[in-house]
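A single structure is presented below for examination.
A single protein chain has been removed from this complex, and every other one stays in its place.
Moving on to chain A:
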Amino acid sequence: MSGFNLMEDKLSNAQIAWRAAQDLEDGSYVNLGIGFPEMIAKFQPEGRNVTYHTENGVLGFGRAPAEGEEDWDLINAGKKAITLNPGASFFHHADSFAMVRGGHLDLAVLGAYQVAQNGDLANWRVGSKGVPAVGGAMDLVHGARRVAVVTDHVTKDGGPKLVEECTFPLTGVGCVTRVYTSLAVIDIAEGRFVLRDKLPAISLEELQAVTGARLHIEGEVGAIVVPEGI
């Protein structure tokens, strides 16, 4: 045993976001889901130009304004105040989702309750109780060239979030292409989880034990090494 402690040695959300940000492509158009995925923008590598899309009709938004500088007609899909970068544009909601479904986005990143090995995603509700709300999640999983998920590798109880089949209500079928977790980077290819990178401290056996479906290995598995201070 390597003595890997699942709850203490895993990556934080910020560290997962940093890892996902390393794959942002120069010149790409990207939609980051509300909440956790939004953190990826903070770690955008220098020298890469990324244009961010938000569902309510803005391309090219930048950082949040200083407190007191907000203009509440200028918000993102999370209803947070934003600022604009040079070259930004506004458009109505139908055009905004044409960008999504029409295949014009390079990358969409969402959160997840469960991801299945065939790329099914469950991220909008966990049961039939309470008030259901879907927003743009079911649209965003269709059309972007790459649909990535950022998530803890396991639930709060230690159960797997990467599974053979989702048990929670689906957001989309066969839509996820890559998962960034607190332990690993996993691609979805031909209905299988393919391990790309993992934390150096966790063994393959330990990683498999907390994954609800078989991890396939093709070629070398890279190491996730997050810089100090993140």
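Things worth noting here:
Basically, a contact is a pair of C-beta atoms (placed from the backbone, for glycine too) under 8 Å apart; a residue touches a chain by one contact, two chains touch by 3 or more; residues count from 1.
Basically, contacts and distances are computed from a predicted model.
When the unshown chain is looked up in UniProt, the name that turns up among "3-oxoadipate CoA-transferase", "MoaD/ThiS family protein", "Ectoine/hydroxyectoine ABC transporter permease subunit EhuD" or "Glycolate oxidase" is "3-oxoadipate CoA-transferase".
Within the full complex, the residue among A:Leu11, A:Val50, A:Val100 or A:Val115 touching the omitted chain is A:Val100. In the full complex, chain A makes contact with the omitted chain through residues 55-58, 70-75, 77, 79, 90-94, 96-97, 100-101, 120, 130-139, 142-143, 169-173.
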